[in-house]
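Every protein chain of the complex appears in place save one, which is left out.
Presenting chain A:
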Amino acid sequence: MKWLSRIVGFSMCASVKYSSRGPALIPRMKTKHRIYYITLFSVVLLGLIATGMFQFWPHSIESTADWSVDRRSVHDAPLVRLPVASSIPERGDLSCRMHTCFDVYRCGYNPKNRIKVYIYPFQRYVDDVGAPISSTGLSREYNDLLSAISDSDFYTDDVSRACLLIPSIDVLNQNSLRIRETAQALAMLPRWDRGMNHLLFNMLPGGPPDYNTALDVPRDRALLAGGGFSTWTYRQGYDVSIPVYSPLSAEVDLPERQPGSRRYFILSAQTAVHREYRAELERLKEENGEAVLLLDKCSNLSQGAVSARKRCCRGQVFDYPQILQESSFCVVLRGARLGQAALSDVLQAACVPVILADSYILPFSEVLDWKRASVVIPEEKLPEMYTILKSIPHRQVEEMQRQAHWFWEAYFSSMKAIGLTTLQIINDRIYPYAAHTYEQWNNPPIVKWSSVNSPLFLPLIPPRSPGFTAVVLTYDRVESLFRVITEISKVPSLAKLLVVWNNQNKSPPEESLWPKIAVPLKVVRTKENKLSNRFFPYDEIETEAVLAIDDDIIMLTSDELQFGYEVWREFPDRLVGYPGRLHLWDHEMGKWKYESEWTNEVSMVLTGAAFYHKYFNYLYTYKMPGDIKNWVDAHMNCEDIAMNFLVANITGKAPIKVTPRKKFKCPECTAIDGLSLDQTHMVERSECINKFASVFGTMPLKVVEHRADPVLYKDDFPEKLKSFPNIGSL
């Protein structure tokens, strides 16, 4: 947009200029005609100028149009000749941070919280004598990287909307670059603007003899995604540390190996290990024998790709990287550079890397927890390596092997993975409130699937004082309802009573007919007779604790209810209820079965009388997986089973059954009570369990063998001194 307005600005100037010259050129014309011609002339001239600008403006976006797509060879890309004296950017500023060197306004407020990335069209740069600035030109890897980015949803072809700009100048390997000319080429980029919001990818920085740990090409304020940063060159929170891509990744297809113990304990398969370190490794081998395997380059093989995949030890030839799979730990020693492509090979083979590279910033360390996938040992402690590694518990080694392989798969395996991870990290910085979580970055899919992060994770026993809100679902059993209300109103911690009137054909009784109770009583009329109405997060529920209760549960004493509330306070993240039920695996039928008999185990509590956190009302109403909610409403059954599934799935915890079993429903309603014993009812409930288990994709319910009773329940102790004496009486 800014650019466009600049064009308009230009044309305004132009029109003023030419119209002022008009009168001198056409002095005696009639004013009307004169104006007409002048306008025509200036319009045409203007058009010409504008067109000319579009055509010849050297670095405008329209040069993309110049890039014709059917020229699908790098050699056909437009050639840019760098003038000898063209400017060079400043060296990277070490104090750059996102808030000083990055223009966040370009990223704007973005409802999708996604940055937009623009890639400069490909051009070939040559110096004034026509020699290219890089010996490889565009490398295969950089090409892969850029096409992956352009395929991703980060990409935009509109430079004016871009938050991040990526030059198409390949600087992955500093060795193949002419530093001065590359810098000049960067500075010539049309939007360079002192490198603001530009991102460079470099994997092999520095060159002999001192091997700097960051790219030597002067780059102003550009962000650097570099492999091999040291703590002195890495600008924390600005640069991104990336891995050195291993070309073997794409070629080698290692068979999947389960974590476990392996033939060798420590393996070193790097070539060109410095002789000082090799001597120390040799010493380790002498001390520990077979457990340590040291490999080196094969001297007798011909050079080239074949030799890169072989390693030798005293004449014995091993396949690389297959041999990495035979070892528990693999040494990744620093070379001239800190970043080593071997790290990628090691991770791929699910071998735990032992990283010896002082001051090295590990790849993607901003988001990846390397402590769960690697062992970092100071170079000085190389002789102690064996002892240190031996002290690691076996299960941790397996865990690290799994984690290492997952890191490779997700973040190292291809240039695409590396590129998109880098962009995601920058994205997380710009929209920190929408950033990926630690778990998203670090947990392999199997852990993501099996782990639970309870939404109520803080260990907290809420105070007694706010009390609970009782929610009574009723249809038309007014008499029974009133009895329930009268009973519940005796519970000391009751804060409010909410009656959910689920009968659309009949109005609730007049206000004067309701029992007089000490706490507020509200009646909510529903639009449809649905079971899910009982779990709706009504605004009227102002307490955390909700007691869901059916309109026929009159057998619970006030002591039992108060005790249930006390137990809920100790377990606010669970369902705490009275009637307990169990699910069982029916081996004959090969499916789940519902059980309501007197069992020694419990995996569900019925919500006909249960305490739970109001948060679960939200989950039930808005986050219930699949079609369960509609299914329950359609079948008018199993809402309690659905609630049990939901809570167990998100918290990973079993419900708590409180107090001894009793006949819950009123003695007069035996006819209705008979219903739950009804065979078809049981079949239907079993169907529900099977249906829900298939929707959840797992059986989240947890079976326990305990229930909660008051501390002194049935103890030989005067009843009147007990807090909850009236429990378990029939």
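The rule we apply is simple: a contact is a pair of C-beta atoms (placed from the backbone, for glycine too) under 8 Å apart; a residue touches a chain by one contact, two chains touch by 3 or more; residues count from 1.
In this section, contacts and distances are computed from a predicted model.
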Using the UniProt record as the reference, specify the protein name of the hidden chain from among "Glycine cleavage system H protein", "Proteasome subunit beta", "UBC core domain-containing protein" or "Exostosin glycosyltransferase 1".
"Exostosin glycosyltransferase 1"
Per the whole complex, from A:I35, A:L79, A:A131 or A:L460 the residue touching the absent chain is A:L460
For the chain that's not shown, point to the residue among A:M196, A:V252 or A:V447 touching it.
A:V447
Contacting the left-out chain: of A:D170, A:D552, A:E595 or A:D640, that is A:D170
Of A:K416, A:K522 or A:K614, the one touching the omitted chain in the full complex:
A:K614
